[in-house]
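Removed from the display is one protein chain of the complex; every other protein chain stays in position.
For chain A:
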């Protein structure tokens, strides 16, 4: 594992009209490591993802891929550079079979000219093998994605990104809609992808999911960076506190305590 970062985000700024969505954001992503981007709603997490995946272009700052400045003009360009994004909506079509979804947009073909066709047997076989390699057991690759559970879908999406030679995997809130057990399964796949040498950007608002798997933490708040920390520089309680806005959390805890106090008093009175 080289020490040079795979992707370096330098002072990236993005504005939409008069709204400053991101303001001077910097962090690094290394191969075989997980960089977590944490922040509350509206912190700018989505904007950052869209810049990394080529949907938006930054207004200021730059992205360095393997140390060289890179322009990601479209999602296709980002994919070609080895940057794959697994969106919250997973970019999967529920009515389509798993193997059709797996190769959507990058279908293997055989034959030539007008007889060039989708290599179905290869697609089905590869889907089955890739999922098994990630430790995902699917009964039937022909099953529509809509019949899978949330965790299974997420895992298929990750396996797909890994298969298509992603060097950098961006995961947008992969655990947000999942139960505790399913979230654990997905975190395990993330660790597995990391162990295969991929660089992972995990975007989440849940520090309890981020901390165990993360190596680096970028905290965002209202478009600004609250800091970019290595794991050793930060403990889970500190991370949680910073995310919740420190003083705001104390205030909230105080309010809630008073609330229960009032209930207790009422109970005592009755």
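As a convention for this text, contacts are C-beta pairs under 8 Å (C-beta built on N, C-alpha and C of every residue); 3 or more make two chains touch, one makes a residue touch a chain; residues count from 1.
Here, contacts and distances are computed from a predicted model.
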Protein that the absent chain corresponds to, by UniProt name, given "Protoheme IX farnesyltransferase", "ATP-dependent Clp protease adapter protein ClpS", "Nitrate reductase-like protein NarX" or "Xylose transport system permease protein XylH": "Xylose transport system permease protein XylH"
Residue among A:124, A:185, A:220 or A:243 that touches the chain left out of view: A:185
Identified contact with the non-displayed chain, of A:100, A:128 or A:194: A:100
Of A:136, A:166 or A:183, the residue in touch with the unshown chain: A:136
Residue of A:26, A:57 or A:109 touching the missing chain in the full complex: A:109
Chain A residues that touch the omitted chain in the full complex: 75-76, 79, 85, 87, 89-96, 100, 103-107, 109, 116-118, 120, 132, 135-137, 139-140, 143-144, 146-147, 185, 188
